[in-house]
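Taken from a larger complex, these chains appear in their original positions, while the remainder are omitted.
Letters are used for the chains, namely A and B, taken in the order the chains are written, and counting of residues starts over at 1 for each.
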Amino acid sequence: MPQRPSGRAANALRPVSLELGFAKHAEGSCLVKFGDTHVLCTASVEDSVPPWLRNSGKGWVTAEYGMLPRSTHTRTQREAAKGAQSGRTQEIQRLIGRALRAVTQIDKFGETQIRVDCDVIQADGGTRTASITGAYVALYQAFHKMKTMGVIPTIPLTEPVAAISCGLHRGQAVLDLDYAEDSSAQADANFVMTASGKLVEVQATAEDYAFEEQEFLGLLALAKDGIAELVKLQRAALSKLT
Amino acid sequence: MPQRPSGRAANALRPVSLELGFAKHAEGSCLVKFGDTHVLCTASVEDSVPPWLRNSGKGWVTAEYGMLPRSTHTRTQREAAKGAQSGRTQEIQRLIGRALRAVTQIDKFGETQIRVDCDVIQADGGTRTASITGAYVALYQAFHKMKTMGVIPTIPLTEPVAAISCGLHRGQAVLDLDYAEDSSAQADANFVMTASGKLVEVQATAEDYAFEEQEFLGLLALAKDGIAELVKLQRAALSKLT
């Protein structure tokens, strides 16, 4: 078996931490760390919903994503200075939004929008999967606050959702790629799954190496175990809420 | 078994046609039709490559995507008038580019860029999969023209690539969703595969219904057969080139 650059076992996550309530002003927040990848997720409750939901009685959950300019190895130009969000940024924030909505009962909290911001403070691979995993925690805290205030009777989330990357690196299927692996992987996949093992989103990409079905199924198997571990950590972090 | 809105069998493609050389000016072109979804794909050969490839001896293949404002059931605002391409547009054109590059040998045609434009003339579901399928044909024709002109000795494509959508509709796994199915599907996946059955890209999305692993594997099986059929049609269209 080839050694991973980090020395981790093929099926080992990086050290993961989820710090609930990191941001003072937000209704919900979580600083999530997957190793050296650190993302601050905040959930903001807003009074109005997008136009197509007005007078529907339904709420909405949406997400935005950004990276601090020097979160990356070499500095990345600030998107606000460029005047536009990149295609990559838009793709990721759409993904986070879909993942959260897959476990949210949008007819259970009135015409309210929760906007979850995922801002990468430091990047070392897997920012989108860390974002989804932390965003769920921030979203839960925001709903918990609404429940505590008596705005909603129950928390309108069906079950936890988390995400992890897998890839083929030096011919081996590995879990939770860091930047060193990610930049030299032959193929790369992101899985979003629920606590009960259902698939919410699968994104597998092989820019210069088309992969066999068996290889793909190997990645899926790794992901299931990784997600189960992440869900445990989410539950532990949220257990502090009373 | 529930009836599909179109009356098609669960594993039936819509009528597919690939009209090679549709556009007079382009080096390669293909008007692709998946039923009522019509996409014009053109391949333009350009002398210069992106900055990061200058002096590398390598070429590049990239793609752009657009929809005519009234290709859709109700008119969609023109992106040029809005002043920006939507996140969806950027996601799709990045996908098409990756799919084409997965079968292109970028070190075999010098510092040349092929830009493939996929413009939707009429939309009825599946515009991204039709685009990829037609884009391969247009790209091949452009390389064929370069070969005929003596610019390159062989066509730098390893094998055909095509794409198809599958989804869960009324509980049934179905192939090649049209708009009527797409807008009411419980889950939706796009598969990009090569002629030899390798996976290039998998995108499965479950916005309001997380699906079981078995369901997902059912979609993958359907897709393999659909792709095989599309590859036959691509080969037939390209057989006209001498």
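Keep this in mind: a residue touches a chain if its C-beta (ideal position, glycine included) is under 8 Å from a C-beta of that chain, and two chains touch if they have at least 3 such contacts.
Since this is a predicted model, take the numbers as computed values, not measurements.
This structure file shows 2 copies of a single chain, while the whole complex it describes contains 6 copies.
We take it that only the chains that are shown with their structure count from here on.
Subunit A and subunit B, compared by their mean Cα positions, are separated by 28 Å. For subunit A in complex with subunit B, the residues that touch the partner chain are 84, 87-88, 90-91, 93-94, 98, 101-103, 189, 193-194, 197-213, 216, 220.
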